[in-house]
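All protein chains but one are shown in place.
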Amino acid sequence: GYGRFGLNYNDGAAVGMSKTTVDMRMRLNIDGSVETDSGVTFGGRVRLQYDEGNATTNTAPAMLYVSYEGIRVEVGNSNTAYDSAALMYNSEIGYTDRGAGDPQGAFLAYNSGPYGDGIDCSTGTCLYTPANDESNRMGIMASYSVGDFNVRLSYINPDQTVKSSTLPVGVKAETGISLDYTFGQITVSAAAVQNGAYVDGNDQYFLGAEYAINSDANVGILYFDNGDFTNGTGLDEGEQVTLYGNYTQGAITYKAYVSNWDNPNFGAGMTDTAYGLGLDYDLGGARLAADIHRTYAKDTVAGLGVRFDF
Amino acid sequence: GYGRFGLNYNDGAAVGMSKTTVDMRMRLNIDGSVETDSGVTFGGRVRLQYDEGNATTNTAPAMLYVSYEGIRVEVGNSNTAYDSAALMYNSEIGYTDRGAGDPQGAFLAYNSGPYGDGIDCSTGTCLYTPANDESNRMGIMASYSVGDFNVRLSYINPDQTVKSSTLPVGVKAETGISLDYTFGQITVSAAAVQNGAYVDGNDQYFLGAEYAINSDANVGILYFDNGDFTNGTGLDEGEQVTLYGNYTQGAITYKAYVSNWDNPNFGAGMTDTAYGLGLDYDLGGARLAADIHRTYAKDTVAGLGVRFDF
Partner (left out) sequence: GYGRFGLNYNDGAAVGMSKTTVDMRMRLNIDGSVETDSGVTFGGRVRLQYDEGNATTNTAPAMLYVSYEGIRVEVGNSNTAYDSAALMYNSEIGYTDRGAGDPQGAFLAYNSGPYGDGIDCSTGTCLYTPANDESNRMGIMASYSVGDFNVRLSYINPDQTVKSSTLPVGVKAETGISLDYTFGQITVSAAAVQNGAYVDGNDQYFLGAEYAINSDANVGILYFDNGDFTNGTGLDEGEQVTLYGNYTQGAITYKAYVSNWDNPNFGAGMTDTAYGLGLDYDLGGARLAADIHRTYAKDTVAGLGVRFDF
């Protein structure tokens, strides 16, 4: 697991709200596994996680897996192919690993808290979960690695106890695929997801490439089609291009990104270009990091904190 | 702890429901103990468990114990004497260890999730818990082992904060006893429980015997009087006889059971005889298992999956 804590500043805080808050997370992965005589590994994971603003430390639904050489199959609270795509989050900066260069569409990932957590269908914002109850969610992800090539396939059923024809209108299982390959100094990655976050027709695509200029410097470009919330709302989430780079000099790593999000739903006060600068300082076992961003909402957001893995 | 996952098929699924689902469980026992200079062990256990269909991994109430040589006393979320009886579950098959040969009465056991979990008194199905709140449950089990002889006594109070005369009408503490003895190739087991699952007069009895034909083959017979739900409903749960056997040949173990349940409450579409066939394949550290059953509801239920302990 890991821990991180620090200060977060947001000049876009609403009236009466704090611009500066303490941000923290503690994550504990409790794993168990066994290897059979023939070399097949069976295992599982339960996660405990606390984030500031939570009433207590949450448990996550379990993920079980079987792996053999380059093949791995996960069931339950599995990872997803789209969220696991290489490079996708490489533009992140700061002790909380964040940034406007991340994909802005809605899709599923490994769930770090209870299913259905944080989604309130009663207020009309429940676009993509079956009736506020995701308890019968069942995910499967298969991945295969050979040399520097990886491929992943995932299928997340919002309610495995009912036939797909019984699901509410506009709700479908999410399917995803991702591939990546590294040759020399170049890494390329591609991914697609259908019915992202269970929303029928919310299909998203990703292409990315990173070039290692030398052992201390990298640049990358990411393209996202962020899909459509077509489940009754007609929201097109638009396309997005992110450029990023980083450079390490001794204990210090400089990072930067800029992202252009062509979102047809942006209203007044929004801009289509966001960017950020980050600086990491290696403490030799922990990482002190500062980040500052200009967001799509034209707010300035900054952070200063530490991240450590144990 | 352990993990298990696989496919479950039930041809009795209702209209619109899936006949095939993924079944999974991950169980983690977190134990702590200390041994005193005089050889007395004090310890405790908290369980984390996830089953498919749950919104997240549940914690269980803690059980504490003290043991010294063959004597052991558990308090809190203790095991129960009836549920701990030898042989009682030996007819189970498949990766989920299930079967219609298990006792069909209602009685208490170690609780793998929160107290009161899954019981909804508001809908009128709350036959045996005090007002949907089992928080003040307090269990005690004492056991004694000498050589091949074991005896257990348990007492589970539904609400230790009130006098027994203050409990709702029809609700009483559950008391149980079980004994078993192995002599050579034969094991015999007997158990009784009074006020099973807190239901006044819901008394149940168990007798079982198993014969080890040789090191690779066993047969057994189990008798259950499954008690009565007399708490306002008058339901007699009937008597039940289970026959089972298993045979191991190299990595493969064949298993079978048949159970006759003389249930006076069976309606149309039910039958009093259920049976099942199972096959385990030892993976050397994990177990691949298949099971198929004909249930009391005349449904065909089958499973294929893996179980591993870590």
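Read from first to last, the chains carry the letters A and B; within each, the first residue is number 1.
By definition in this document, a contact is a pair of C-beta atoms (placed from the backbone, for glycine too) under 8 Å apart; a residue touches a chain by one contact, two chains touch by 3 or more.
Here the structure is a predicted model, which is why all the values come from computation and not from measurement.
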**Request:** Identify the residue among B:L7, B:V46 or B:L279 that touches the chain left out of the display.
**Result:** B:V46
**Request:** With the full complex in mind, choose from A:S18, A:Q185 or A:T300 the residue touching the hidden chain.
**Result:** A:S18
**Asked** Residues of chain A in contact with the chain that isn't shown?
**Response** 1-5, 16-18, 21-22, 24-26, 28, 48, 50, 52-59, 283-286, 306, 308-310
**Complete:** Residue list for chain B contacting the dropped chain reads 30, 32-38, 40, 42-46, 58-62, 64, 66, 75-76, 113-117, 133-136, 138, 140, 160-163, 165-166
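The working rule: only the chains that are shown with their structure count from here on.
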**Fill in**
Per the C-alpha means, the centres of chain A and chain B lie apart by a whole-Å value of 41
